[in-house]
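A single protein chain has been omitted; all remaining protein chains appear in their positions.
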Amino acid sequence: MSVSTPFSTSSDAGVQPRLTWPLVVLSLAGLILLPSIWPSSYVVNVLILAFIFAILATGLNLIFGYTGLLSFGQVGFFGLGAYLYALLTMDGGVSPWLSILLAGIGSGFVALLLGYPALRVSRASFVIVTLSVTLLAALLARNWVEITRGPMGIPRLPAPSIDLLGLGTFSGHDPHVFYYIALAIAVASIGAIYLLVNSPIGRVLRAINLDEPLAASQGISPKKYQIAAFAVAGILSGIAGSLHVSHLGIVDPSIFDPYYSEMLLIIVIVGGPGSFWMVVVSSLVFMAIPELLRMAPELRMVLFGMVLVLAAMLFPTGVGGYFEQRKLAMWRRSLRS
Amino acid sequence: MTAILTTHGLCKNYRGIKAVQDADLSVARGGITGLIGPNGSGKSTTIDCITGFTRPSSGKVSYDGQDITGSPSYGLAGIGLVRTFQNVRVYERLSVMDNLIVASQSLRAHGWLPLMLRSTAVKADEKAIMQEALSFLELVGMAHYAGAPAGILSYGQRKLVALAACLITHPKLIVLDEPLAGVNPTIIRKISGLIETLNEQGLTFLIVEHNVDFIMRHCDHVIVMEQGKKLTEGKPEDVRRDERVLEAYLGKRVGLETKGTAYA
């Protein structure tokens, strides 16, 4: 037994582990420099949306890709975070930065409370309960007018600003400033999930996903981990939602639009559930596509629907899963010879 | 010898089917107890009741002086009771090494933050567990597969890994559901030898098995089930001579055949 044998086959598929870190650092450097090289606010705005979706998609990847629970609650928590941000900043007088944090925590807390009834019966009921939560949240947003201002929404939301000592204050209402705020929050939250899924906890989550009874026989309480993962994914959604509306400057019930759910699902499915970096890359790609592929939005959604159908039929494990399968085949070959 | 595990009046009904009826079983500490009986006689269901995978309809299960009736399955590995499954289970997409690390209890004692940040204590623990896992993999002869995904292993190799995963939990009692079924003779010898060695080191076993040779050679006590009930129990050689046991096996087979023609 040589020490150099790779113990974990679960490292991110697609790229050689050795290459992953240089690539990540390089991409990050590129993203930091991009606005100075290509200062179009159009490009900057597209990338901001991509960062927000990358946070959202990483949350879904955690609960679906790693933990194995298909959740339709993510957009519900996205909207919840958005409204929490609006209410905290507008009615509560809380600062934007703290509001983003509290929006994440609040959404995560609601997820924690919902996790138990949602997981009570079966995976089918989990899907339907999480979906219903999103719909209920949308209903509330539209009808609880005293709090949410109803269909008109809450306009004129503040954006977080950066206070560089000595250099002055940079307002987040400037897209070029907000770009760095969104990037920083994306790096922090996605980085935290990276640490989580690559820690022993991530290994346990994956084990529960692969074989729940076996995990239980080994002293792991599947529900405890599943509910915790659901809560963490809820935190990410809440942060993404608050970030999104602080950029838009307004929150209204369209934050719960099915469009968000559909895009989120397609990002994770094509990237590959359980493939960490592929899902992040997929978020960037799918947010850029509408800008590159100019056509009627309906036609584009028809195409995206077909992509989902094809992915479900041919590549249920996505791009990332394809690489993992190749790795498996390699192992088989090496054992035969 | 004292009993490490006992059941009293254990019953399990599945909508009309009485899978287990009024079973009083006792597993002696330090021994190898065999649980035999024709297919469908309720052996696996009994194991499921004992290990918390299904709630008994009535009856009591005690383990190591505690009442564990209806306690959840995940609460038992921590007190030294682990099991394997009839259709062997491993985490196919995890490496063999990761299969063992997941099963190990000690990493889970750390808080989530140290685990996420891989604190020095976690790192040290992980290193120790890897060493331990490796030694168990060596014991079952699977060390050279440590880095391979468990999904590529043969059925017999999976059973060896599943056994190693049991061992890394530091159990007192291991419940094995048909550990030799569907496995080639080399691995049968390997597993039999392992059970013998581990038993000599003080581990207690409760084993469901159809392999008569194994039962006769290794078990010091055999319980026979038939149609959910305990038919008889005793020393292997006595049980073997028991008319009723022979009848249970033969009768069942004849019964199955007549049923088969009735359906066709």
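In this document, chain identifiers A and B correspond to the written order of the chains, with residue numbering beginning at 1 in each.
Note that in this section a residue touches a chain if its C-beta (ideal position, glycine included) is under 8 Å from a C-beta of that chain, and two chains touch if they have at least 3 such contacts.
The definition used in the following text is that contacts and distances are computed from a predicted model.
Missing chain, UniProt protein name, picked from "Amino acid ABC transporter", "Fumarase class I alpha subunit", "Cytochrome bd-I ubiquinol oxidase subunit 1 apoprotein" or "Spermidine/putrescine transport system permease protein": "Amino acid ABC transporter".
All shown chains touched by the missing chain in the whole complex, by label: A. The hidden chain makes contact, of the residues A:Val24, A:Ile105, A:Leu131 or A:Ile250, with A:Leu131. Of the listed residues A:Leu47, A:Ile269 or A:Met287, the one in contact with the hidden chain in the full complex is A:Ile269. Contacts to the hidden chain, counted on subunit A, fall at residues 64, 70, 117-118, 120-125, 127-129, 131-133, 135-136, 139-140, 142-144, 258, 262, 265, 269, 296, 298-299, 301-302, 304-313, 316.
Note that in this section only the chains that are shown with their structure count from here on.
Contact residues of subunit A toward subunit B in the complex are 1, 5-10, 192, 195-196, 199-201, 203-204, 206-207, 210-211, 213-222, 324, 328, 331-332, 335. On the side of subunit B, the complex with subunit A involves touching residues 51-53, 72-78, 82-83, 85, 89-95, 97-98, 101-103, 105, 107-108, 110, 112, 115-118, 122, 126, 130, 134, 138, 143-144, 146-149, 151-152, 165, 169.
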